[in-house]
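Dropping the structure in here first, questions after.
Only one protein chain is missing from this complex, and each of the others stays in its spot.
After this line comes subunit A, so read on.
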Amino acid sequence: MSLRNLARLGLAALFLTGLVAGGVKANAADPAAPGSQGPGEILNVTYDVGRELFGELNPVFQKAWQEKTSQPITVNQSFGGTSKQARSILEGLQADTVTFNQVTDVQILHDKGGLIAADWQSKFPNKSSPFYSLPSFLVRAGNPKNIRDWDDLIRDDVKVIFPNPKTSGNARYTYLAATAYALRKFDGDQAKATEFVQKIFLNVPVFDAGGRASTTTFVEREIGDVLITFEAEVQGIRKEFGLDKYDAVTPSLSLLAEFPVAVVDQVADKRGSRAVATAYLDFLYSKAAQEIIAAHAYRVNDAAILATHATNFPPVELVTVEDVFGGWDKVAAEHFASGGLLDQAFVNQ
């Protein structure tokens, strides 16, 4: 039993030593120009569909930082589902900063690994969320089924597409937004709200595992009358697959989806990158960055910039998880726990 393992381990160890030695040398060579206060590169770990946005933001920051400090800086990027990304950071991925699309996946860096402070949400403005979005609707051109609001999603003649809320963070926002709407409509009657959401679930012909798969279902397999996803995605899909083929519809009420950021304290302190990491996240709040972010259809807090992109951002009443549901902890316990309210709405169909 151990013979082959030993052989493998021995070989692997030999190789590793060489590789690691090589890797460490390479690592030692490239960061830190002489006399600098920090490393010459930082790693920002972000969510899976942020490639275009951060691809545009990072060069602007790199230029600004170099002008200010005369130190060259490279912002490296890792893209992936944020739950997986958080797990990687907990297991040692050397992220200086995170820019996620789920509050809970940042929180876990504190809860499971103590990598960030408990009060991370107070380190940057707007609860450390430089931009935000909301679950919104994408319908086929001309809106043939006349879908305007959440009420239309329970109609018998409407087929709704969104991913499985058991596996997709995106769909959990949709579930919570629909629930928030129903709670408002039925004056806080949870039983009626669950029934309302259940009716929406009954109108979903396929539950894909993730947001990208649902987009394929809606766009390429042409199933369903309305796709529910983040507003920024809605615009992204229209841009990619045809502005004339799809229309965006904003419901009357939706849920604020924060895109939280944090400096990963443990990594930044160890690498001596705190100054540049903090500056990078501060930069996301700057006018220049907010303009780029708004152009990618995320809503920003700068009212003037929001106004210049007003056509992309119709007025909507936004409620928060804290206001409606009492925070993410409570949501996890009451809605998403096994046998919770989500299961009741989801299983009974």
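One rule holds in what follows: a residue touches a chain if its C-beta (ideal position, glycine included) is under 8 Å from a C-beta of that chain, and two chains touch if they have at least 3 such contacts; residues count from 1.
Here, contacts and distances are computed from a predicted model.
Student: UniProt protein name for the omitted subunit, picking from "Ni/Fe hydrogenase subunit beta", "Sarcosine oxidase subunit alpha", "YceI family protein" or "Sulfate transport system permease protein"?
Tutor: "Sulfate transport system permease protein"
Student: Which residue from A:Arg51, A:Lys245 or A:Lys287 sits in contact with the chain not drawn here?
Tutor: A:Arg51
Student: Out of A:Leu90, A:Ala117, A:Ile223 or A:Ala275, which touches the unshown chain?
Tutor: The single option touching the absent chain is A:Leu90.
Student: Of the listed residues A:Gly113, A:Gly272 or A:Gly340, which contacts the missing chain in the full complex?
Tutor: Considering all chains, including the one not shown, the answer is A:Gly113.
Student: Out of A:Pro39, A:Pro135, A:Pro163 or A:Gly236, which is the one that touches the chain we can't see?
Tutor: A:Gly236
Student: Could I get the residues of subunit A that touch the absent chain, sorted low to high?
Tutor: The missing chain touches subunit A at positions 1, 3-5, 7-8, 11-12, 15-16, 19-20, 23-24, 43, 45, 48-49, 51-52, 76-80, 88, 90-94, 113, 212, 236-237, 240.
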